[in-house]
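A single protein chain has been omitted from the complex, and every remaining protein chain is retained in its original position.
We just call them A, B and C in the order they show up, numbering each chain from 1.
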């Protein structure tokens, strides 16, 4: 039950985050196609962030399959993740409005990097709870996640993307997009292990 | 359970989409009826989009009745549908603000057309999952949906409406409204077959 | 289950309606108390609408206790109710912004009147479904609701309030407030009959 309510609250926040970003898309100033395309970079930023939030929802969903109990540490680790994801509509709006300028690209990467860090902390706090509950014997999630290479590659990509955006913003975009592609492939380790 | 969370997330997104459209309705500039009626076309666009989102919620609800399991493909097909529906407040705002000008009418139709395509993909991905799970034997949803003539008629109406809006926007509106009427009639095939 | 999803969607829409109204409250132009009080009528309108939406959520909650099945008619009657409630943030914003001018007061009453009509239709459509399902024998909700005098008094109050606002807006406000008071008292008929 505790887990259900955590899922419900997370679903609520992610549903709102993914949906209110549309409020940042401005009504085109005229009524022709060229008016519509003026905000082209905003649409691209919207699509990207929609995909990222979708990935987080999807992974969170898979993650919760390996969770039986939720303690205070897990609740707050989850809230911490929601915090960084709730920031995404703001960093997305700046990225789109600036047509992909350098600093907004860096900030966008930072918001994604910190969300990824928060996700890693959430995974670790669940594993810690499972080990403590079983007297250090066993964590179902740790068996499933293994060494979590995908998570660490993502963090490295974000860090590199943030740094390389100062050289050329297109390198940043390419590295951020790489993370999206990595995660769009559903985490088959979890699904397979749980026979989901 | 997986299905429950998919429903919950979809309900959340659709509830937000249907509700935030009201934020696009401007407070009338004065305090008389003629000030209120200045935004008449926005109210019409709001009502139309409310009905469309309501139809999608209703159909999604019926659709999920024929679903037992959800795999990664279904999750992403559903996310894809939510993407196009999340765009509707934006295309609605432009349609209303332009008082039904040609390009906004076309774009509105495109957003509905792509949502309808996404719905078709979702239905197909569920059928594919059901066939794979039963070793190609049986798909409960395919039995229920049959040849889905209603879905294909809708797609044809949207496509025609988009094209004919270039001739006369009223033809576009009429064809879009036709789809709404087709779907307002609940999908009795599904309800009947499931004894719902 | 069908009923659960109807409740979940309704809860989602009402939660959003009740919460986004705060986005219509403008940040005061300065940093003193008199700046804060400039928007006084908006705060009053916000409080009133919060109470109305809270009443609808509360009554809907009690209503659903007497419901076992939901058919297409009930789904759409519910959607119709949600439509008029989704309009409330808009009519509230105009009422508050106009400091309670005549036409915005009338429109506010109309939006509440139509929501009340929609609620009555929802109750009737549930009763009709229950009678049909039991071969005309019995409707649990009809036994509970009785002649629904409270509902009809509300409709009369709204209608009178709309008309009398043309004489003096304060008569309209008083009559609208009367309805709120009537409904703030929880519907003891339903609670008692269900032993809730």
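Following the convention adopted for this analysis, contacts are C-beta pairs under 8 Å (C-beta built on N, C-alpha and C of every residue); 3 or more make two chains touch, one makes a residue touch a chain.
Keep in mind the model is a prediction, meaning the values are calculated, not measured.
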Among C:15, C:66 or C:118, the residue in touch with the chain that has been omitted: C:15
Hidden partner interface residues of chain A, rising order: 2, 5, 8-9, 12-13, 15-17, 20, 23-24, 72, 75-76, 79, 82-83, 86-87, 89-90, 93-94, 97-98, 101-104, 107
Contact footprint on chain C, counting only the chain that is left out: 7-8, 11-12, 14-16, 18-20, 22-23, 25, 27-28, 31-33, 35-36, 47, 50, 54, 57-58, 61, 65, 184, 186, 191, 196
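One rule holds for everything that comes next: only the chains that are shown with their structure count from here on.
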Centre-to-centre distance between chain B and chain A (centres being mean Cα positions), rounded to whole Å: 26
Intercentroid distance (Cα basis), chain C paired with chain A, Å: 37
For chain C, residues contacting two or more additional chains: none
